[in-house]
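Here it is, the structure, as structure tokens.
Missing here is one protein chain; the remaining ones are kept as they sit in the complex.
Order of writing sets the labels: A, B, C and D. Residues in every chain begin at 1.
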Amino acid sequence: GAPAQGEEKVTIFAAASLKNALDAINANWKEESGKETTASYAASSALAKQIEQGAPADIFISADLAWMDYLAEKKLIKADTRSNLLGNRIVLVSAKTDADPVEIKPGLDLAILLGDGRLAMGAVDSVPAGKYGKAALEKLGIWPTVAEKVAGAESVRAALLLVSRGEAPYGIVYKTDAAADPGVKVVGTFPEDSHPPIIYPIAITTDSKNADADAYLEFVKSPKAAALFETQGFIVLE
Amino acid sequence: MSLEVEARHRIGSFVIDAAFRSEGGVTALFGRSGSGKTSLINIIAGLLRPDAGRLLLDGDLIADSEKRLFTPIHRRRFGYVFQEARLFPHLSVRRNLAYGRWFANAGKSASEFAKVIEMLGIGDLLERRPSTLSGGERQRVAVGRALLAAPRLLLMDEPLAALDEARKAEILPYLERLRDETKVPIVYVSHSVAEVARLAERVVVVENGRVKASGTAAAILSRPADAIERRETGALIEGVVDSHDVGHRLTVLRAGECLIRIPHLVTAPGQRLRVYIAGRDVMLATTRPEGISALNVLQGTIVDLSRTQEGSVDVRVDCGGTIIVARITALSREALGLEPGKPVHAIIKTVALDY
Amino acid sequence: MSLEVEARHRIGSFVIDAAFRSEGGVTALFGRSGSGKTSLINIIAGLLRPDAGRLLLDGDLIADSEKRLFTPIHRRRFGYVFQEARLFPHLSVRRNLAYGRWFANAGKSASEFAKVIEMLGIGDLLERRPSTLSGGERQRVAVGRALLAAPRLLLMDEPLAALDEARKAEILPYLERLRDETKVPIVYVSHSVAEVARLAERVVVVENGRVKASGTAAAILSRPADAIERRETGALIEGVVDSHDVGHRLTVLRAGECLIRIPHLVTAPGQRLRVYIAGRDVMLATTRPEGISALNVLQGTIVDLSRTQEGSVDVRVDCGGTIIVARITALSREALGLEPGKPVHAIIKTVALDY
Amino acid sequence: MDWMALSDAEWTAVRLSLRVATVAMLSSLPFALLAAMALARGRFWGKSVLNGLVHMPLILPPVVTGFVLLILFGRRGPIGAFLADNFGLVFSFRWTGAALACAVMGFPLMVRSIRLSIEAVDRKLEDAAATLGANPAWVFLTVTLPLILPGIVAGMILSFAKAMGEFGATITFVSNIPGETQTLSAAIYSFTQVPGGDAGAMRLAIISIVISMAALMLSESLAAAAARRTVAA
Partner (left out) sequence: MDWMALSDAEWTAVRLSLRVATVAMLSSLPFALLAAMALARGRFWGKSVLNGLVHMPLILPPVVTGFVLLILFGRRGPIGAFLADNFGLVFSFRWTGAALACAVMGFPLMVRSIRLSIEAVDRKLEDAAATLGANPAWVFLTVTLPLILPGIVAGMILSFAKAMGEFGATITFVSNIPGETQTLSAAIYSFTQVPGGDAGAMRLAIISIVISMAALMLSESLAAAAARRTVAA
């Protein structure tokens, strides 16, 4: 039901890729404040639409700006609570763990590297990591040569799996994901200016009546939480 | 207790166009395979909705296509013994038998249940599934199921076809009692003239979807016409039980002026009884024979003779008002010089009258 | 052409333990409903694998539980007319009929196909689906389907039960021809003594899963024992066709010293023929009757008399070597003073010998 | 196998999955029966529309079904608001919503199975029951229903199994809230979305398989027993 009292748990709707970090942070928050939390991890799109339909979320953490903007437009988040919580980088990974590093710069002949293999990445028109990847490749002028070779996965995780299973020789994934997979090697990181900033925004929902929401928001932005985010490879903004 | 049926219906290329009525008792539907007997019964039961037709039972209008009246099957309460058993495969024999009783509210008494089961010899099968029954056993259970539903009208489509003679001989008297005691009208399909002769008051001969002949059993079964199979010609004698010869287990039946001895001690003296005397069982003699085993020697006069067909002739003899049909060879006819008006003796063995 | 069957099998609480052999021709399985006839046929067909048993056809070992030999159903090539038609619902009548011919390779000729269809009267049904057939039509198609599969052995489970007399009279001669001309052995289940008497060389009486009696049709059908239904006692006479009376459409049969006149012109003079004379159709006379229509008056001597049962007695009469059984009332027996050794005349109507 | 030991949260997901699957299966049964009867026997205008509607959850990607459910049955949705106001029946972000999503996703499977069985019923047996005095409702209860039992069981099995595996529509409709809407499948999905989650996903998948297999075997043996009673040797 709709949480009316402060006694209710804080409910966080967060992009699925934040699960590991947020689980750790929520455990910490419970230790410190003695308060429980509830976290629902799903695709940002689903979460945003659910909030639109009156989901009992207090906090929304999106994997990209688009879905936060979507809610902001509909005045479903408290504008003053919105901030950019995390950043991330996209990297080029190789299926060969002994692959040579490459410098990612304009004119990189990725097509040659791929040979007749595919470039695995998030679906370029729906998955955030895919969109960033495509933007970067376009900016670097590589896109036209590889567009035909892109395999758009359902999520970054799936793209990573394609590489680590050797289905695709190279892939573009988040640094956070790449770091944790021993089956792939990061051969290059995309320059920060080659794509729009990768940002995980956070905000309290307009419907939230939970008195602890503000405190939780503070905690998530605290250095303690920052450390936990960084353990997972995220870049803490601000 | 009267039944009135009128129906026109087309199934594929087959056309039913039949009407008959009966004043209760057993009405036999007689006809060759494919003549439309089952279709007609289905129409009565309500399983087949005729293009046009009327059905009246006992003055109740059950269905009338003109008035757009059609009583649903389950409200007709017509017991139906199907040609192919149609037992419920998921129910035990006991629950198959009990199925209709459930809806008959009052139901029949437990003793009736026991009686029917005993008569049909299915006591040992009660806990079995229909799929484990033999063909005849299945048919017997189907008969029991219909009987126990306390129907207002009983439709029986060759109910005894799969049964041995002994079993038939056990079930037929039960049906006779049902007819006489409970007054449930019965529409009965059978290919057996003996069965029909024994049970039916009325016979309706169906051919190609039409009623070819219809009337009292006596009239239809005695008619030399080919209404029913020629080979089955005979005479249905209606009489009154005159006396019993208990020592010899014989019953004497009086039909008009004739006394006919029939086997077994059937019904009480004074009761009406019908006996079918097949033409093949009647011998003719020009002089009264002596020292023969046949107990029935009836004096009479030849009424007429049929055409010779395949070497045999049907001779109708008037024995004191009762017409008896004898089928004899053309050779005998010549040898004895049989002609209409000639006095003859009709000789009938008593045991030949035992079904 | 010999068939040897031996089987022990348990189905639920029912136990089959039967063995019989036959030297080809038609073997009738006779027995009350639920006695195990269908089970036995299923064992022969291979549909039921007995716990123990042996099956030999013509010296070929078809199945032997000891040798763990079991020829699969389809390699036996035994035509089977099931008790319940079992037509293929998805095939037209024509394709049902043709189903077995397909596998019979050579198949039967087109003329044979036409002949069978004509005999069964199913020519108009060829394009129909089985679900639109009447009960009897279905059974006829089933008979045709089995006949047309060119079987090595024909198993027929009450094939004619659903048919009218006229139709039976058309099919029986065909089966007789099949038996005589093609020499296909037939195992035939029927409740009709007339059918059995006419067709069968051997009769196997089944009771409660066991063979109660088995032997030539003549022996079994004439036996006064209650091997078969008492009501059906009679004598099977084997004889040779002596001559034809073409004008009167009669056939004269010589059996031992007796000449018996039977209706119709059956087979050619010199051919063997069997006639079943039911006890109920035989009259006895102490003096030779004159001026009677019955054509057969056979002189003989009483061999023995059965006990009186329900007012009737079976009398066996030796007519020049041929035993004839007459069933008469106890009353007549007393009146005529019939005792073993007494000379009598057995009187049999010719038309009574027409099935 | 220490790693098989379930955390409290996982136990919760297991219990929730079982509850959701069972409720989904049972509550859709009457509707599936009705729809199957209508499709198999009915002759009415719009039959093919009904048929299409029943198949819709199969044809559409689950996410779309989830969105449609969210829009119709959400707190602000027309049906959701109506049910909440009049019957106090709330689906949004409750386990009931998860059950609804699973029921809808399994519906075409259940209807098809039952319909197939209904079409195979020998209507002559129903006629026989009617001649014995049973009205149509009784005929259905005492003859049709027992005869279509195999189809019903098959449909229930499919619906249950589908409910165990469903997450696309569920997670879209009622989110992924532990203890309320996070079923096993949703939990497995969550695991697959983060680094190092594979072991967790695998563990939960095995649990899901074990549960479903147990349910499967149970139902199969029940069905076999029922069949033996019906068509004995």
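As a working rule, a residue touches a chain if its C-beta (ideal position, glycine included) is under 8 Å from a C-beta of that chain, and two chains touch if they have at least 3 such contacts.
A quick note: this is a predicted structure, and the numbers were derived from the prediction, not measured.
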Contact set (omitted chain vs shown chains) is A, C, D
Just name the one of A:Asp98, A:Asp125, A:Asp193 or A:Glu238 that touches the chain not displayed here.
A:Asp125
Option from C:Arg145, C:Arg167, C:His248 or C:Arg261 whose C-beta touches the chain left out
C:Arg145
I'm checking contacts with the chain that's been left out. Which of C:Tyr80, C:Phe113 or C:Tyr276 qualifies?
C:Tyr80
Identify the residues of chain A touching the omitted chain, counting contacts across the whole complex.
43, 45, 48, 66-67, 69-70, 118, 120, 123, 125-127, 150-154, 158-159, 161-162, 165-168
Take the complete complex as the reference. Which residues in chain C touch the chain that isn't displayed?
45-47, 72-80, 82, 86, 88-91, 99-100, 102-104, 129, 131-132, 145-146, 149, 155
Residue by residue, what part of chain D touches the chain that was omitted?
48, 51-52, 55-64, 67, 108-109, 112-113, 115-117, 119-120, 150-151, 154, 157-158, 161-162, 164-168, 185, 188-189, 192, 201, 205, 208-209, 212-213, 216-217, 220, 227
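FYI, only the chains that are shown with their structure count from here on.
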Per the centroid of Cα atoms for each chain, what is the distance between chain A and chain B, given in Å?
89
Whole-Å gap separating chain A and chain D, where each centre is the average of the chain's CA atoms:
34
Residues of chain A engaged with two or more neighbouring chains
none
For chain D, residues that touch 2 or more chains besides their own:
233
